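Below, a portion of the complex is reproduced, with chain positions unchanged.
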Amino acid sequence: ADTVRIGLPTKTYWPTTIAETAVRQKLFEKEGIAAELTIYRGGAETFEAMAAGAADVILDATSLVSAGRKKGVNSKVLANAAMGYYGWQLMTLSKSTLGVKDLNGKKVAITSAGSGSDLLALWTQQDKKIEFTRVPVGGGGLVPNLLAGNVDAAVVYSPLSFQISKSGEARTILDFSKEVPPNLAAGWIALDKYVQDKPHLVQKTLNALYGALMFMRANKDASVKLITELYEIPAEIAALEYENTIMKLETDGAMDGPKIPEQLQLALDMAKAGGMKDLGPASEIISTQFKPVLTKF
Amino acid sequence: MSAASVRRLIVIGLIALWEILPRMGFIPELFLPSLSSTLAAGWNEAGEYAHALAVTLYEVAISMAFACGGGILLGAVVGSLPRPRILIMPMVSSLYAVPLVILYPVFTVWLGIGSESKIAFASIYGFLPTMLATAAGIQTIDPQLLLAARSMGATLSQRLVRVIIPAAIPTVLSGLRVGGALVIVGVVVSEMLISSAGIGYLISRYRTILDSPHVFAGVLLVLAMAVAFNAAIKWIEGKAAIWQTGTRAGQSAEEIAPAALQPAT
Amino acid sequence: MGGSTMQPLANIAPLKPAGAIEVRNVGQVFKTTTQDVVALDNVSLDVKPGRFVVLVGPSGCGKSTLLMMMAGLRQQTSGTITISGAPIPEPDPNRVGVVFQEASLFPWLTAEENVEFPLALRGISKNDRRARAQEALKLVGLDGFGKRHPHELSGGMKQRVSIARGLVQDPPVLLMDEPFAALDEQTRMTMGDELLRIWAATGKTVVFVTHSLTEAVYLADEVIVMSPRPGRIVDHLQVPLPRPRTYEMLSGDAFGSLRDRIWRHIRKSA
Amino acid sequence: MQSGLGVKAARVAIVVALFAIWEILSRTGIVNPRLLPSASDTLATLGDLLQRASVRKDLAVTATEVVTAFALAVPVGALIGFLIAENRYFAEVAKPLLFFAFSIPKSIFLPMFILVFGVGFSQKVGFGFFSTIFIVIMSTTTAVESVKVEHLTVARSYGATPMQTAFRVYLPSMLPVLLEALRISMIFNLTGVILAEMYASRDGIGHQIATWGENFQMKQLLAGVVMIAAIAIAFNELVRWVEARCSHWRT
């Protein structure tokens, strides 16, 4: 069978769960293809890997697609995956009494400049009309620096956010999945050339991935178990992750919806605010060629 | 053709390739933007880069003092005393085996994300190899020379400064080279990992948003630092050449090269 | 600082005059990978201050080892050694100077700087140092070679630089391990006479190792003969020849019989 | 050899003391135990991890990559270093260039390796090789310079071929410097491979460690670090053992 190499931006991130489910439920097999999952250090790295020809279909931030076009990497968003930042939260220590407005002039930890967490921090500043210092501390430094009091708040991703809120160490002061207006933040992406050469493979891949999502929605217990195992987290956190991210994802992957260009543009605008230059119009990177036909499980 | 001109040709060749390959589309701009667009990117944000360079240079300078100065001195001390050498050296090289890069984000908790943590990281990163290399080099010194110095009543510090370090000059210099280079790498890497200032910070920020010309403008600056550091070492080597007369490194090439390279006829 | 009542005692104790050497039942055992080597066995020896003592003995009998111990560069396995009345657990250039069997010059220093080295260690000023080094180099016939590095000197020249370095320190006890081995006979004679002149003028104690029996008798007040495996003292001769010594004495009977007596020892044990 | 025993005891004592301090810092809460789980907890976690088949497989993968990269980088680097030290011309041409390459953080080139090798074994090995070779070259060059001219002259007078000179004169007299270089190189090599795994991979221990770090799983993270350090230390000791066998002639 033909092999599709799927690039995923981190291990404990919902796309990994979906792809892993597709593998375990043999959905790729049912489509007559084989899948090879590779996990990268982050979104930019995943995108580079696709550009380097080391990954065929990836899940990534849509803004990267637009930025890539100006750098000689022609790809498109093939399927709409997430309309928001599910599980992302602005958090402070539980014992802290700070609210969002109080962060004016304070320090907020982000993973790295230009990353998703940076975008959310910038958006917070704009939306709440406050100014704070964004402190890049890396993924591994987020919670330690928060606990140590080096920063006043941190933009935390899931399931880390659920974990530290459950453990009572931190509390949420802003839930980005609720506050940020819906925008096409993440999608399944492939190079134009790959789409052109192997459209059937792309189609089958999307079928399996969305089939897997459907399976997860339908099988809570199995899914929670999978998350528990993959992420090495307690089942109750896994359940939170399931409820708050998996269940929020777009189920059809449709790119031809009337609001799509607008929602994609919104995502690009947020990226611009985060420092990205040279972004083309949203219409450039939309591909409506595929519509997932969910693989039966 | 003289060696310098061959080297120049290689450099020119590399520069030409850097310009041509991306322009012709052999390498996507994402991986390697052309030299001209890199320079343009750097020029456009000259202020930002200058500020970053200042931060990085400051960190490099301080780390260099710790890593190279401390590394050479401690390496010389440990290398010349048999007991500490046997006891400490294995511990030290084992210590270096702890992958600090991985723990670095956690260390920022105690060191903060400012310059201190970079200096600490780069100092350790450059210190241990310098120290280990120096200590190892010390062992190749003719023990008779140390005996002679002792007989003349040289104190430990006198032995260190007047015998051990001059006798180990080639080793010390290369310790300096390795240590210095590692300090540069250490500072930039730690800035790339976690920071809000410096060249490493710019590199990783621009990289996250796929702005490769700006990434490589940063890389160019790192290279410039390496060039400057190399020049400094060359200068020290020139100063030290006078010490080296009569040792291996000071011999003219013709005297030694034939032995090793030409087939014995 | 508190025990001031104890201090006067030091003044009461009779001080050995500077330059006396006492070696008492000294043994030295080297541990090697294969077996233990008894380099010296129960060696005792008294050198009065200001004497010129020559040590002879076949190769490997422990002469260098004995010298290293007197210099505090190696600790004996058993027995005691005192120099000017005190043990010497560490080299002390104020009490003892050494000229090594192998020249051991610092290759990165010029001849001049090598000679200055021990003075520099004591923080003597540049000018003083230079002047004394020049003088010492002149003494060993290396006037004008001061700026050369060791690798630019011949074997004999290196040895002479090393002698100059020993002399420039001016310690009360001077230990010299085959200092003239690499020198031609003429230079050797001149250097021997120079050494005697300095010795007479300064009243140093000199312990001198040589393989030349003629040289031994010509220079010495006393000759100590050693034999190997294990290193022992087999004879201790007084040389009754008057000073200053002359080359004519070399053909005299007294000289001949002393030389013969030593020769027989060496012959037996080598 | 009783002094050897004493040294070993002292070393063990130091290691035990370090672990004790770690345990105390964490237990007494001088350092937040969430940030620094105690030594005993970490070791227990390490035990758990080693029980897992997946972790053992990751370790095996990483080990294979590390060993391969090392086996390639050391001889090639040593050869280049030797040529540089022995040949002025080659040195003039290559030394500054190599030095510049050495001074650049290697991780900048990670994408290039993916571009050339894709993601997989050869990419990890390639990057491990790349991370190691420069330090090997530079250390070899130094080591060569510490060889005594007289010894080379003697060998020449006996008509030694370049190979004979290399193996019979250079190698033994450079040994202490070279072995030290070997140790440091190994650490660079290990770090290189792990960085490559953290960057992109399907398996390998570096990949696991990255995930533990990002998810604030401190016990696992520390256990992983201890695991890697233990591997590096084991290698260190191996080199030391070789060293002890080879350089007993040094006093």
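Order as written gives the chain letters A, B, C and D; numbering starts at 1 within each chain.
Criterion: contacts are C-beta pairs under 8 Å (C-beta built on N, C-alpha and C of every residue); 3 or more make two chains touch, one makes a residue touch a chain.
For clarity, every value in this text was computed on a predicted model and none was experimentally measured.
Q: Each kind of chain is drawn once; how many of each are in the full complex?
A: Formula for the entire complex, using the labels shown: A x1, B x1, C x2, D x1.
Heads up, the rule we're going with is that only the chains that are shown with their structure count from here on.
Q: Both chain B and chain C are touched by which chains?
A: Chains in contact with chain B as well as chain C: not a single one.
Q: What pair of chains has the most C-beta pairs in contact?
A: Ranked by contacting C-beta pairs, first place goes to B-D.
Q: So which chain is the furthest away from chain B, centre to centre on CA atoms?
A: Using the mean of the C-alpha atoms as each chain's centre, the farthest one from chain B is C.
Q: As a quick test, compute the distance in whole Å between the mean CA positions of chain A and chain D.
A: 36
Q: Using mean CA coordinates as chain centres, what's the chain A-chain B distance in Å?
A: Here chain A and chain B have centroids separated by 39 Å.
Q: Between chain A and chain C, tell me the centre distance in angstrom, where each centre is the average of that chain's C-alpha atoms.
A: Whole-Å distance between the two chain centres: 83.
Q: For chain C, jot down the residues that touch at least 2 other chains.
A: Correct list: 151.
Q: For chain B, which residues are shared contacts with two or more other chains?
A: 31, 102, 105-106, 109, 142, 247
Q: Can you work out from the touch definition every pair of chains that touches here?
A: Once each pair is checked, the touching ones are A-B, A-D, B-C, B-D.
Q: Would you mind writing out the residues of chain B in touch with chain D in their complex?
A: So the residues of chain B in touch with chain D come to 2-4, 6-7, 10-11, 27, 31-32, 86-87, 90-91, 93-94, 96-99, 101-103, 105-106, 109, 128-129, 132-133, 135-137, 139-140, 142-143, 168, 170-171, 173-175, 177-178, 180-181, 184-185, 188-189, 192, 200, 203, 215, 219, 222-223, 225-227, 229-230, 247-249, 251, 253, 255-257, 259-264.
Q: Residues of chain A touching chain D in their complex?
A: Contacts found on chain A: 5, 10-12, 36-41, 45, 48-49, 52-55, 139-140, 142-144, 147-148, 159-160, 163-164, 169, 231-233.
Q: Where on chain D is chain A touching in the complex?
A: 32, 34-35, 110-111, 114-115, 118-119, 198-202, 207, 210-217, 220-221
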